[in-house]
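Every protein chain but one is kept in place in this view of the complex.
Per-chain residue numbering starts at 1, and chain names A, B and C are given in the order in which the chains are listed.
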Amino acid sequence: MDSVANIILYFIVAIAMVTFSVLTVTSRKILRSATYLLFVLLSTAVFYFQLGYQFLGAVQIAVYAGGIMVLFVFSILLTRHPDEKTALLTHHKRMLGITLSVVSLVVLLFALFNMPLLHGASLTEMIKAGNEITMAEIGTALVGTEKFQYLLPFEAVSVLLLACIIGGVVVARKR
Amino acid sequence: MGITLPILILAIPFTMFLVLGIGGVKMPRKVAGVIGILANASLLAICYTVAFRYFFSGDTQFIVDGVRQQLQVFDVTWLAFTERLVVKIGFLLDPICAMMLIVISTISFMVHLYSWGYMEHEPGFQRYYAFLALFTFSMLGLVVATNIFQMYIFWELVGVSSFLLIGFFYKLPSAVSASKKAFIVTRFADLGMLLGILVLTFYFPTFNFIDITHNTGNVLASTGGATFLGASVLTWALVLIFTGGMGKSAMMPLHIWLPDAMEGPTPVSALIHAATMVVAGVYLVARMFPLYLVEEASMQFITWVGAITAFYAAVVACCQIDIKRILAFSTISQIAFMMVSLGVARPDIHEGLGYMASMFHLFTHAMFKALLFLGAGALIHAVHSNNYTAMGGLRKYMPITHWTFLIGCLAIAGIWPFSGFFSKDEMLSAMFSYSPFWGYWMTMVAGLTAFYMFRMYFLVFWWEENPHYKEHKPHDAPWQMSVPLLILAAVSCVAGFIPFGHFVTWNGEPYDIHINAQVAATSLTVAVIAIAFAGWLYLKKNDKPSLMRQALPALWTAAHRRFYWDEIYLFVTRKIIFGGICKGIAWFDRHVIDATMDAFASMTQFVSVKIKGMQSGSVQTYVVWYFLGALVLAAITWICIL
Amino acid sequence: MTMDLSMLWYLVPSVIMFTAGVFGFITRRNMIAMLISLELILNSADLNFVIFNRFLFPGQMEGMIFTLFAIAIAAAETAVAIAIIINIYRSLGNTDINSAKEMRH
Partner (left out) sequence: MMIGLACCSNSNMKAIRGVMVAGSTVLLAMSIWLVVDFLGLRAAGDASEMLYTGSWMWYAPLNIHLAVGVDGISVLMLLLSSIIVFAGTFASWKIDPLPKNFFLWFCLLSTGVFGFFISIDMFTMFMFYEVALIPMYLLIGVWGTGRKEYSAMKLTLMLMGGSAFLMLGLLGIYWHGTPEGGLHTWNILEISHNASIDPSWQNLLFCFTFVGFGVLGAMFPFHTWSPDGHACAPTAVSMLHAGVLMKLGGYGCFRIAIFLLPAAAQELAWIFIILTGISVVYGAFSACVQTDLKYINAYSSVSHCGMVLFAILMLNQTAMTGGILQMLSHGLMTALFFALIGMIYGRTHTRDIREMGGMMQIMPYLGVCYMIAGFASLGLPGLSGFVAEMTIFFGSFEHSDFFHRFFVIAGTSSIVITAVYILRVVGKVILGPVQNEHHRELTDASWWERLATVSLIVCLAGIGFFPNWLNETIRASFVPIIDALNSVF
């Protein structure tokens, strides 16, 4: 049995998430959709918190909502006027998009609701059942080489990020 | 008999061909001429030695109890098709071969000598001698063949040397097309011969002449009575082989190449298209004579082809303007005479008189026809035209040519005591003994022969003088050309008295020639009447010939145009084979076969263009497809779960 | 029935976010907008990782670590993508997906 506050929080966040997702992809002003995306990302972060992954939530806010969004905004401002509207979609394309998304949504939801595994245990039990994940654990996991420890991917990602930095500079630099 | 001389007979002309052909370009004409003449003189000596030794030495190799033997001097393997079908190259010496050796070497020598004068100023004289040497080699190889395949090999080679010599003036389109025609027509005939050989050897697997002709019964038995389209296979084989002979000997309907072949230099016409190569067909039949005897039908075929050709060619010869063409048709007619004579020869009719007579005529005809051609060459040399319309009244200007030509004409007309009389008389009596119909028929042809020969003779040497002579006075030819004329004229005068039956008969046993008085009288009378008629028409310029022409315009035109054989052939080859079949196939190839292949390609391309949209590089489209795929998978899963 | 915050609850918004992302990705012509939609899809996937980790394997943290890496990679990917988009914008003058048909310019 979850606490009511938790449930209310859930609903607020879920509704915000759904609304802003839809708004993100339907808004004709690109800067706005970026802003809506920010809200989606934030609400996701809230979910992470709620699910007990504080570090992850923090990363989500810092990297995604902080870093990536800035990139987006910059690029949007660099490539078009802020109030410029995207052209209206051609009818058949929009219809195609809507149909496809709705159909897949239906199919996915149908599948979700028919999956018995997904009901059952509640969040609180789960958080209680599993230990809270501490920063120390995460830290050890990231730099260890044992089973369930991720030094190699960690290094790979760092190299990847470095490559991205260089790549981004090379690609975007003025000729 | 040693093998040195026979090998030399083949080796000398071949070496000469190589020497003159490869080194000829850098050789001065004089040197080439001397080499050619000397080589031919030695060839002549060797051939005479061999032939005389064969006929007169009385060696038991050559003659046993008065019967002349066939002797394979050597026979080496050339190519083994199967264990039994082995092609050999060898040297078969027998009466007809020895006779042909004499004929070929004599005429070849005369022609070489004559050409020295006639061709001296032509470019490519060395090449000309090289080709002549190649021809001599091939012809000798043909007559000495021990087996039918060797004969076929050399048969092809004489064809090609004939092609080369007819096309000697290769800058002239007419010469080129004449050579082409000659080669293709004879090649077509050779196809028949090849098929004949294939059929024959399928049943009786040997090529060797002696094996075939001495075992005719076995050959017949080996076919096992098989028939095809109503005729026995042996008949088919023999008729097909004879087709080869028809092509080479210019029998109807394969005669069309010979008149055109006159585009070649005149001495070549004398050598190849009068004396030697064109009688190859006769020689072939004579070679296989015992086998032909077995199949009555094939003999009938030969007789009929010969008789029709003889008459046809004689009629056409009456209406030609070009003197070489007249001689060409006369050659056709005379060879057809020999064919008929062979066709009516039977062992039980005067011991195969027709065979002997045919060979006799072959011999005499070679001499006097070569004479006539060389004489015609001298005429052409003098007036620079082939047509009698450019001639007339030449007897005063060219006495030697005139007298020798007259001798030739008398010989071919069959006037005693010239050689043609004797041989023709023997042939006619053979025909009369076989069937009076053929006798009278061929007598009529003989009369026509006398008529057209003297028509030409009178038109060329009498009639009226051509006005051009004032500007350009004709004169007799240089000695190199006159000497052969005189020699051949002399031969034509005396050759008839050779007791030919002692030398050449179908089975090697001697036979005494005796003039059949009745036949001789008939043919002589006919010939004299024909000559008189010709003289009445053509001795002096008058309008009787043109009146006659106007009386029968259609006949004259038809005969002049050789009864439209060339046109028929042209139609068949140009329109049907070339225009129809070849063009059709080429069209089919381009537009059906190739188009099908191209269609495969363009279909592939079409499809790829159509589905190219899926690979547009547009990520959005990919996503759409991806999701559609995912949905389909989901649907499938769902169905499966249900 | 008791109001349990079960797995399903969390998955539904995630699914909706995902389909919204798909919709945006398919329909938008602006490359940045497409990138934004892509972020939505990615985000929903991240969220799913976390949800599954929490509800099915609460004692472990593979899902979380994976999401952690995913976020890092998403950041890298976005940076490069944006660099490319800006570059395209420089050479073409717009960021329309349909105008970038050829690889070389």
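Criterion: a contact is a pair of C-beta atoms (placed from the backbone, for glycine too) under 8 Å apart; a residue touches a chain by one contact, two chains touch by 3 or more.
This structure is a prediction, so every number in the text was calculated from the model and none was measured.
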Missing chain: touched chains present in the view: B
Touch with the omitted chain, as defined above, among B:180, B:214 or B:502: B:180
Contact residue for the chain not shown (choose from B:585, B:609 or B:635): B:585
Residue among B:115, B:136 or B:201 that touches the chain left out of view: B:201
Among B:8, B:27, B:41 or B:191, the residue in touch with the chain that has been omitted: B:191
Touch with the omitted chain, as defined above, among B:46, B:111 or B:153: B:153
Subunit B, residues in touch with the chain not shown (by the definition above): 25, 77-82, 85, 149, 152-154, 156-157, 160, 167, 170-173, 176-177, 179-180, 183-184, 187-188, 191, 194-195, 198-199, 201-202, 577-578, 581-583, 585-586, 589, 593-594, 596-598, 601
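We adopt the following convention: only the chains that are shown with their structure count from here on.
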Distance between chain centroids, defined by C-alpha means - subunit B, subunit C (Å): 95
In subunit C, residues with contacts to at least two other chains: 22, 26-27
Two or more partner chains touched - positions in subunit A: 96, 100, 104
Contact set on subunit C toward subunit A in their complex: 2-13, 15-24, 26-30, 32-33, 35-37, 39-40, 43, 46-47, 50-51, 54-55, 58-62, 64-65, 67-69, 71-80, 82-87, 89-90, 94-95
Residues of subunit B defined as touching subunit A within the complex: 624, 627-628, 630-631, 634
Contacting residues of subunit A [partner subunit C, same complex]: 1-2, 4, 6-7, 10, 13-14, 17-18, 21-22, 24-26, 30, 33-34, 37, 40-41, 44, 47-48, 51-53, 55-56, 59-60, 63-64, 67-68, 71-72, 74-76, 78-80, 86-87, 89, 93-94, 96-98, 100-102, 104-105, 108-109, 112-113, 118-124, 126-127, 129-131, 133, 137-138, 141-142, 148, 150, 153-154, 157, 160-161, 163-165, 167-169, 171-172, 174
